[in-house]
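Removed from the display is one protein chain of the complex; every other protein chain stays in position.
Up next is chain A:
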Amino acid sequence: MLGRTLREVSVALKQGQITPTELCRKCLSLIQKTKFLNAYITVSEELALKQAEEAEERYKKGQSLGDLDGIPVAVKDNFSTSGIETTCASNMLKGYIPPFNATVVQKLLDQGALLMGKTNLDEFAMGSGSTDGVFGPVKNPWSYSKQYREKRRQKAQGESEAADCLIAGGSSGGSAAAVSAFTCFAALGSDTGGSTRNPAAHCGLVGFKPSYGLVSRHGLIPLVNSMDVPGILTRCVDDTAIVLGVLAGHDPKDSTTVQDPVKPFMLPSLTDVNKLCIGIPKEYLVPELSSEVRSLWSKAAGLFESAGAKVIEVSLPHTSYSIVCYHVLCTSEVASNMARFDGLEYGHRCDINVSTEAMYAATRREGFNDVVRGRILSGNFFLLKENYENYFVKAQKVRRLIANDFVNIFNSGVDILLTPTTLSEAVPYLEFIKEDNRTRSAQGDIFTQAVNMAGLPAVSMPAALSHQGLPIGLQFIGRAFCDQKLLTVAKWFEKQVQFPVIQLPELMDGCSSVFENEKLASVSLKH
């Protein structure tokens, strides 16, 4: 049951094959078993069971709220959840209990979704590995997969277990690990520079970033106000469409949401793609791209072409500057957004009471880790009077050039862009931490952050397993507010690719009902 898609489980609930309480308990039990992944910071067991009981009542009366009623979901810990600790994986907010729900959380709860818990992330969503939070790193469930382990046994001799542990990607690594390990059917992440798509690629999931302005940011603790969006992580595109249908739409509490009317939608199944024009940005072919990802990218392009789509090379000339531009704008907005954490009204407060300035300084030193402090200081540097024009305003101008690059391409008849999501598959944790956060973020975000700067929708689709047995994702980028079209194409791709389900024999003991998905040829459920 846990291995099914959201839609399948929803049908099972409606047909009474399983009750919300049973489903909830199964997920909670699996969360316990997978504690070593460190995907969850807070598990809201009591709340989830209470919600499950309420959902059960509704199903008994035949009054289910919709496709999400009774479905376990997880939420990244930088979304405010009423009555549930929200930490952003930082000492600054340890013990902080928001008095309100983020709009997207409220929308999920209004549809009857069960909130399993808050997931782990990089501190304040700054990072691309989910390694820099105060609760420790998130482990990629694929580290424990049969697919990966078998390849490792063939290759390596005498390497310790610890070396196997792979990063989950970031910064929404906890959400990705939670969905990938079957502890919930969908999870909310946030996406500022690729933070939903990056872990989706590393964990073999569908990671969707909606158009900026489509989904409310109210309650999402902001990193970069002009680029943040809530992201959706699921195991298949139809599930993403269900969740997006619930979340999208104008919110009076977020003035950056557009007022265009939005309706929930069912994704059509594309039968042919010969009206489609796919663009391949040549500047994304960087030397650092792993040969496996490169060849997979090429195969995917070939797939569209042989199905009749027009596949052309396009140019985004300012690509090489986008990561630098992002770096300046991100640190500048961070410097501003982190100013609210002074210890007075919420969050951590130090013991010093000599003066407000001393109290603020000590609180912030104790509350923030090096990464956050580094970005605040860099941002403040770029915002100094003498630097403002040369750095901040300059970056804003470059941002326009980058956004225009995309507009020009879409105006020339291209429907969707196809690019890699990450440079390579997930790397081991010990290797990842050898470089500092800024370097790793620059590497991890290279294909994803230009999309945030232009506010476009994008989705990372699991494409294939690498030679090491690990997921590789490819990214599709669409025109602004053409999210539905983007997901339709992604769904077609998903069908062609038939990405394998992760096999976690140690976690699923004995219960054959777990893997009823017919995509699986054979699975050994016993270790």
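Convention: a contact is a pair of C-beta atoms (placed from the backbone, for glycine too) under 8 Å apart; a residue touches a chain by one contact, two chains touch by 3 or more; residues count from 1.
What we mean here is this: contacts and distances are computed from a predicted model.
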Complex member absent from the view - protein name from UniProt, among "Dynein light chain roadblock-type 2", "Glutamyl-tRNA(Gln) amidotransferase subunit C, mitochondrial", "Myotubularin phosphatase domain-containing protein" or "SKP1-like protein": "Glutamyl-tRNA(Gln) amidotransferase subunit C, mitochondrial"
Hidden-chain contact residue, picked from the options A:Gly117, A:Gly455 or A:Gly469: A:Gly455
From A:Asp110, A:Asp272, A:Glu357 or A:Glu431, residue that would touch the chain that is not displayed: A:Glu357
Residue in contact with the excluded chain [from A:Ala89, A:Ile221, A:Leu247 or A:Val328]: A:Val328
Touching residues (missing chain, whole complex) on chain A: 96-97, 99, 212-213, 226, 252, 255-256, 258-259, 280, 282-283, 285-288, 294, 298, 301-302, 305, 311-313, 318-325, 327-328, 331, 335, 339, 342-347, 349, 352-361, 364-365, 368, 370, 373-374, 376-378, 380-382, 384, 390-391, 393-401, 403, 436, 438-439, 442-443, 446, 453-455, 480
